[in-house]
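Omission of a single protein chain aside, the complex is shown with its protein chains in their original locations.
Up next, subunit A:
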Amino acid sequence: MELCSRTLTTLLHLTSPSSSSNSLLRSTTCNYATPSKSTNYFNLSSSQSHYHNHNHHVLHRFQQQQPYLFHHHQSSFSSFVVSASSSSSSVAASSTEELDRLPAELKVSETQEPNSRVRLQVEVPPVVCEDCYKRVIIEFTKQAKVPGFRPGKPVPESILLGYVGRENVQKATIESILRRTLPHAMTSVTGKALPDSVRIVTKFSDLEKIYSSQGSLRYDVLADIVPELKWFPDNAYKNLKIVVEIDSDIDAQKASEQEFKRRYKSIGALKVVADRGLQVGDVVVIDISATTIDQDESKIKNIPSAESKGFNFDTEDGDRILPGFLDSIIGIRPGETKSFPLVFPETWNQENLRGVHAQFTVECKELFYRDLPELDDSIADKLIPGCTTVQQVKDLLLQRCQEVEQSAREQATDNAILDQISKMVEVDIPQSLFEEQGRQLYGASLLEIQAKMNLNDQQLASLSSSKAVNEYLEHQKDNIRNLIKQNLAVGDIYRRENLQFSTEDLVKEVENSISEFKRQNQEYDEERVKDQVQEILEGAKVLEWLREHAEIQYVTR
């Protein structure tokens, strides 16, 4: 009997499952691979995929092949994620063709959880497992190069098992079961589930245990479904009453006059004043220092924010500084130092300085007056090239300012409308949506930062680490929530009101953005671009509609 057992063990170990088995695994799984989306944003999520468990080396093959399918989170909570976006296409394709192919029905029980989340408990009957096992074996037979057998020739199952490794086959089988049954299990939430939010929460090691002991499989799936909007009150968006506050800065008349003055002044030459003190209309270079006033000498502090050296002070713009400051320094001569007390008004920009009594010391360095040319048509060309009369210059400036005002007004209106809407809407925001939106925002701001100053790789890496992102998410929580609410509300209104946009616009916009991508040599996914453009157009349409149907009141601040 000894010989027999020895024969068999040596047989099993005769062919060590080495590199070829791994390549086999890879190639088997390749067949399931679906093309992953290419993103133009930083792929922040990819930084999360970690390979931390030796037992999962089969899965690693998957991960290397298709990073979107399985993310191993760094946390000990080693759930793995099957991204629904990549599988959704295959779900759609396979659900129709594979739905009837399962030899037995799955048992799926659904439980609602907070945050628009659904937990599906899926029970896979042994028959299905058996079927999947057979498929895996067939796949392995096709791919494996077992010594003594020509490629593709039938190999007895036991020999194949010995060659590939029982564990590997088991893992592949579980993998296959999940892949085949998940679309079936998800049928109840198809169309409702958010992309990228479907995740299998049962640990893989647990799955293995269940499978090896019972021959069947049970797993839990968490999916975020599209949240339902609730309007307070119902159809509240139809009669919006909106008060838009508009900054006085953007008033076209004023702005154009200011702009005209500025341009006019910049033509005039600065000349040194020698024989008199400071007058209104002069430009003065001064050093300012300020201290707080207090009975107790020891409490006197410097006010660093009020200090400046070589401050170029145009006395005509006196309204921007502290009231009384200009009056106090009038008559100052170059080289002279003046000291005077002032109180910061309650409306001062910096909050910590409001109402503070301060002692200012001003040293006048230089004093200039403006030698302005006559204001007539001859200088019009200097004010704005191409103009012949002063009136023309004024008109042109007014026109420009009006444009700016108009756009600012529209922007303010849109913001006010969106604000109002987000207040009326009650939504249970799913975590995945929240995270995605946050990531997008973070990516956008990161891009902005990078455009402003060149970050090196290390800085970039530290900024795009998951910790930084999470901090950002935590910090911007309300902001992001608001944004999501607005987005969802806009989408909802679009559907409810049956708004349409012309396909021509869509095509045009898509072409525009694609040419933009091409110019910057960026990769792009046409489908994705199309989606995004569609969203933007929808948003624009909804806002237009809302503007038409809302009472808008403009208030100037």
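Just so we're on the same page, contacts are C-beta pairs under 8 Å (C-beta built on N, C-alpha and C of every residue); 3 or more make two chains touch, one makes a residue touch a chain; residues count from 1.
Everything below uses one rule, namely that contacts and distances are computed from a predicted model.
Not shown: a single chain whose UniProt protein name, out of "Proteasome subunit beta", "Geranylgeranyl transferase type-2 subunit alpha", "Ras-related protein Rab" or "50S ribosomal protein L23, chloroplastic", is "50S ribosomal protein L23, chloroplastic".
Residue in contact with the omitted chain (choice from A:107, A:166 or A:475): A:166. When the whole complex is considered, the residue among A:150, A:467 or A:519 that touches the unshown chain is A:150. Within the complete assembly, residues 3-4, 6-8, 10-11, 14, 147-150, 153, 156, 158-159, 161, 166, 169-170 of subunit A touch the chain that is not shown.
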